[in-house]
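Comments concern the structure below.
Let's look at subunit A:
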Amino acid sequence: QETPKQGGDVLITYKDDIATLDPAVGYDWVNWSMIKSLYSRLMDYTPGTPDLIPSLAETFDVSADGLTYTFKLRKGVKFTNGREVIASDVKYSIERAVNPKTQGPGAGFFGSIKGYEDVSGGRSTTLEGIETPDDATVIFHLSRPDATFLHVLAINFASVVPHEAVEAAGGDFGKKPVGSGTFILKEWTIGQRLVFERNPDYFVKEMPHIDKFTVEVGQEPLVALLRLQKGEVDIAGDGIPPAKFLEIKNSPDGAKMIVDGEQLHTGYVTLNTRIKPFDNVKVRQAVNMAVNKERITRILNGRATAANQPLPPAMPGYDKSFTGYVYDVAKAKALLAEAGFPDGFQTVLYSTNTDPQPRIAQAIQQDLAAIGVKAEVRALAQSNVIAAGGTEGEAPMIWSGGMAWIADFPDPSNFYGPILGCAGAVSGGWNWSWYCNADLDRRAVAADSMSDPAKTIDRAAAWGKIFTDIMADAPWIPVINERRVVAKAARMGGSDKIYVDPTRVINYDAIFVKQ
Partner candidate 1 sequence: MTMSAPTPILTVRNLCVDARTPEGRQRVLHDVSFDLISGETLCIAGESGSGKSVTSLSIMGLLPKASLQVASGTIRLGEKDLVALSNRAMRSVRGGDIAMVFQEPMTSLNPVMSIGAQLTEAIREHQGPEGGAAETIARQMLDAVHITEPVRRLTQYPHELSGGMRQRVMIAMALSCRPKVLIADEPTTALDVTVQAQILKLMRELKQEFGASIILITHDMGVVAQMADRVAVMQNGRIIEQGDALSIFENPKQPYTQELLAAVPRLGAHAGNDAPPRVSAITAPSVSVSPAPILQVRNLDVTYGSPVRRLFRGMLPAAAVSEVSFELRPGETLGLVGESGSGKSTTGKAVLGLIPFTGHVVIDGQNIAGLSARQMRPVRRSAQMIFQDPYASLDPRMAVGAAIAEPLVIHGLGDRSERDDRVAELLRHVGLQPDAATRYPHEFSGGQRQRICIARALALQPKLIVADESVAALDVSVRARVLDLMLELQETMGLAYLFISHDMAVVERMSHNVAVMRGGRIVEMGTRRAVFENPQDDYTKALMAAVPIPDPRARHIA
Partner candidate 2 sequence: MLLLVLRRLLQTALILLGVAAITFLLLYALPADPARMIAGRSATAQTVANIRRELGLDQPFPVQFWTYLHGILQGNLGRSYAQKTDVGALIMARLPATLILMAAGIFVEVVLGLILGIIAALRRGGPVDRVVMMASFVGVSAPQFVVALLLLYVFAVTLGWFPMSGFGSAAHVVLPAATLGILGAGWYARMVRSAMIDVLNQDYVRTARAKGLSSARIVLRHALPNALLPIIAMIGIDIGQFMGGVVVVEAVYGWPGIGQLAWQAIQQVDIPIIMGVTLVSALAIVLGNLLADIIAPLIDPRIRAR
C-alpha cells in the first residue's frame, strides 16, 4: 500500500443535484459523504473500516450501566468561521437535529437520550439528557442502554454546527454550510458544481490529502465515464452503468479504473405477511426456494453475490454457515401444493423503474412463473413504490432494489428496527413485509442493551441469530448482496475500501492523488 501524497485537485461527478449540506437534514447517499467531510462529530471511523474512533472527542467514558457517556472535547478545534468548538455547540447541534422545526429525518436516532420525547414532541427545545459542565465536557444521560449510541454520535445528524452560522443563514444553512470538518465549501453554483477546499486548520495532521475537490452535478453516468476515460474526470461518483460495465472491465486499463467494493447492502423481496396467500409461511418459503439467484447475478454481470439472509456478509453478525433456502423448484412446488396452491396463484410484484431493477423483477417474475405463481410486475417511480409498501394490504411483493440503500452505520441493529421490526410495520413504515414478531423484537431490545464494549462479540452473535431465525418465517426473499462499483482515474490513489467506505460512500478525507 503506497503512502498517501498531499495535494492535488480532484473532479467528481454525480447525476443528481446535491440536495442540501445541512447535516441535520441531508440524508441521501451523495450528500452523505460530503457532509461527513464538511463537519466533524464526537466520533468517527477509521477510513475504509467500520471501526469507531474518537474524533472531536479526545477521550470518552461509558458508565457501567451504559446510561451515561462522558466526552472530553479536543482543544483548539475551530469552526471554519474561526470560532472555537465548545461543548454547548455539540448540545445545540443534537437538539437542532431532534427539533421538529428542523424537519430532519434523523431525529429518531437520538431516541435514547433523556428528554428526547419532550423535544421531538415540541414541548421543549433543550434535551435534558445532555449536560455541558464546561466548554470541554459533554455528558449524555440515556433513558435506556443503547449499544449503538457511539455509532449514533458518528452519523451525520450528530455533526457539530455553529449556532451563529445557522442563524445567519436564515434557513439556508444547507446551502451555506459552516463546520469544522476536513473541507470547506468554497463555491456552489446551483445545478452545476460545488467546490470544496481543504480546511487548513483541520485538527488531524495531513488530513485530508487533496487540496480541493470539485463536484459536478447533473452528469449522466455514461458521459461521466467517457469523460473519465478522456481524463477529464477523476471519479465517476455514480459508478459504472450496467451497459458499460463489461466494456470497461474487459478493456486494457479496466482494472485500474474499476473499484469493486463490498458494501453493506442486501437486495430482497418483501412478502407481505398480511396479504393472502403470503400470510401462509409455506407459501413464503416456497417462493424463497423458487428464485434463481445465480441467474440474477449473471444479469448483473457478476456484480453481486447471492444472498440467503438479511445481513450482508460484511456486517458483524453475518452467519457464514447459514444456507437459507436453496434454489429448488421441485421442492418449492411441493411446498406450494402443501399450502393449498398446487396450481399457483396470481400476485403483484412492485419494483422501482430504474435499470436494472425492472430487469431483476422480471427475472424473479419468470422464476415464480416456473412454480405457477403469476406475478404482475409493476415498475413505478420510487416514491410510488414506497407509498405502496407503506400502505397496509397494498403490495404483496416488493423488490427492494434501488431503495434498500446502504446502512446508516455498520451495526446489525440498523437492519432490523425499521425494516423488519414491529415499529416499522405501521402505515407509512418501511417494514413492507408487515412482519411483526414480538419475541424477536424483545430479543432485539435485549441485544441493543448489551452496550458493554466487552460484549461486542456476543452482541453480534445475538443479532446474527435473530436474522437467521427470522428466515424461518421467511418474510423476505434475500436475493443478492450487490457490490458497489466506482470508476476512478488511474492517478487516484488509496485502497478500494476508501472509495467504497462502509460508513461513507467516497471518503474524501482519505483519497489522494498519486503524482
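Please note the rule applied: a contact is a pair of C-beta atoms (placed from the backbone, for glycine too) under 8 Å apart; a residue touches a chain by one contact, two chains touch by 3 or more; residues count from 1.
A quick word on the picks: all candidates are chains of the complex that A comes from, given by their letters.
Worth saying up front: this structure is predicted, and the values here are computed from it rather than measured.
Among the candidates 1 or 2, the one in contact with subunit A in this complex is 2. Every residue of subunit A that touches candidate 2 in the complex is listed here, in rising order: 13, 15-17, 19-20, 22, 25, 27-28, 100-101, 103-109, 111, 120-122, 171-175, 189-192, 216, 218-220, 222-223, 226-227, 230, 232, 381-384, 386-388, 390-391, 403-405, 408, 414, 417-419, 423, 426, 428-430.
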